[in-house]
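My structure is below; once you've seen it, I'll send some questions.
Missing here: one protein chain of the complex. Every other protein chain is in place.
Up next is subunit A:
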Amino acid sequence: MTTLTDPPKESFRLSMLIYDTRYRSMTIQVVAMIGFMILIGWLISNTAQNLQDLGKEPSFRFLSEPAGYDINQRLIDYDNQNTHLRAAVIGLLNTLLVAVMGCVTATILGVIIGVLRLSKNWLIAKLMTIYVETFRNVPVLLWIVFAMAVLIETLPAPRDFRGDNPEATMKVLDTVAVTNRGVYVPEPLFSNSLGDVHLFGASSFRFDISLDLIAFLVALGLGLFVRHKIKTRANRIQEATGVRPTTWYLSLAVVALPVLAVFVALGFHLGYPELKGFNFRGGIHMRNSLIALWLALSLYTAAFIAENVRAGILAISKGQTEAAAALGLRPKRIMSLVILPQALRVIIPPLISQYLNLTKNSSLAIAVGYMDLTGTLMGITLNQTGRELETVLLGMLIYLAISLGISVVMNWYNNRVKLVER
C-alpha cells in the first residue's frame, strides 16, 4: 500500500533566490530594475551637477519668450515677436507638411516603379532597376543637397521671365512660375469668402480655419456619402436581379454638383503669380528648400517602396494570376482586382516603416535651411537660448510622439485589411 504525502515544505533559504527557478526570475528583474535606477540616477545627478557648474537651471520658461527670428516658409501666421513655442509649432507643422507631401508622392511613385520593374518590357524593367539601385545606395542627405543644387543652379532666375522675349516662360498654361527662388503656383481665392474661425485665442497654438475650406469639405463629404448610398443600392439590385444598374453618371453628379455649387456660391477663382519688381507676387510660394526636401525624400523613399511593392507582388502565387486569367479577366484587371488587393497585405507593414523613415529623414531639412522642427526648436532656438537639454529632449519627445502616432494609425489600418486567419 502506498500513501501519497505532500513533499516536505521547504523553508525559504537565501540561496533559493538564485538557484530556484521560481524565485530566480524575480531576482533578475529586481537586479535589472535596481541597475536601471542606478544608471538613471547617475545620469541625473551628473546632469544636475554639470548644469549647476554651468550656472543653468533646467526650465521651460524660454518657450514663452519672443523668438526673434523669422521663418519664411510657414503654414500659419508668425512673426519674429512670437514666442519660441510658436516657432516650434510652426516647425512642427512644416515637418508634418513635408512628411505628408513626401509620403503621398513616394507611395504613388513607388507603386508605379515597383509594378514597372516587373514589366515584361526589358528596357523599362532595367531602367527601373537602375533607378532603384541608384537611389537606394546613395545617402539621402546627398540627394537632398543635390536636389537643392539642381534647383538653385539650373532653374531660371525671376528676371529671366522679364521682357518681350524672355529666356524663361511660365509653365502649365502660364500659371506656374518655376524659378530658382522657388515655385509659385496659383492659389485658390474666394470673392464671397465666409471668413476664418480663430481658434485658441492668442496662445502659441492659435490658428485660423478657413470656413470656405470647411464648406468645401462638408459638400464633398455629403457627396461621397450619397455616392456610397447609391453604390450600396446598386449592389443590392445586382444581388437580387443579377443586373447592375448603370450608376456612374449619378455618382459623378452627386459628388461634383455640391462641390461646384459651393465654389460658385463662394466666388471661387485662382490667384495667379505675377512678376512684379524683382520677384513674383501672388500665388502660393513654395520655397526651394521645401521643394528640394520634398523631391529628394519622395524619390529616395520611392525606391524603397518600389522594392516592397515588388516583393509583395512576387509573394502572390502564380496560381492566383492563372486562376484569374482562367476566369477571363484581362491583365490590367487581374492586377487591380486579384493581385494588388492580396499584395497590399504583404506590402503595408514595410510601408509603415518607410513612412516612419521618411518622417524621421525629414529632420535633414536642416541641411537645406527648411525650417522644420529640427531647424526651429533644435536649431535656432537652441542657439539663441543656450538651452540644449530642454530643446533637444523636447524635440526628441515630439518626434517620438509623431512616430508613435503614425505607427498607431497605420497598424490600425493594417489590422483592418489583414486577412482574417483561423
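Everything below uses one rule, namely that a contact is a pair of C-beta atoms (placed from the backbone, for glycine too) under 8 Å apart; a residue touches a chain by one contact, two chains touch by 3 or more; residues count from 1.
One rule holds for everything that comes next: contacts and distances are computed from a predicted model.
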Record-based protein name (UniProt) of the chain missing from this complex, from "NADH-quinone oxidoreductase subunit J", "3-oxoacyl-ACP synthase", "DprA winged helix domain-containing protein" or "Amino acid ABC transporter permease": "Amino acid ABC transporter permease"
Candidate in contact with the missing chain, chosen from A:47, A:169, A:232 or A:336: A:47
Residue touching the undisplayed chain, where the options are A:85, A:115, A:140 or A:371: A:140
Residue, one of A:29, A:232 or A:415, that touches the chain absent here: A:29
Touch list for subunit A against the chain that is not drawn: 18, 25, 28-29, 32-33, 36, 43, 46-47, 49-51, 53, 119-124, 127, 133-134, 136-142, 145-146, 149, 153, 356, 360-361, 363-364, 366-367, 374, 378, 382, 388-389, 392, 395-396, 399-400, 403-404
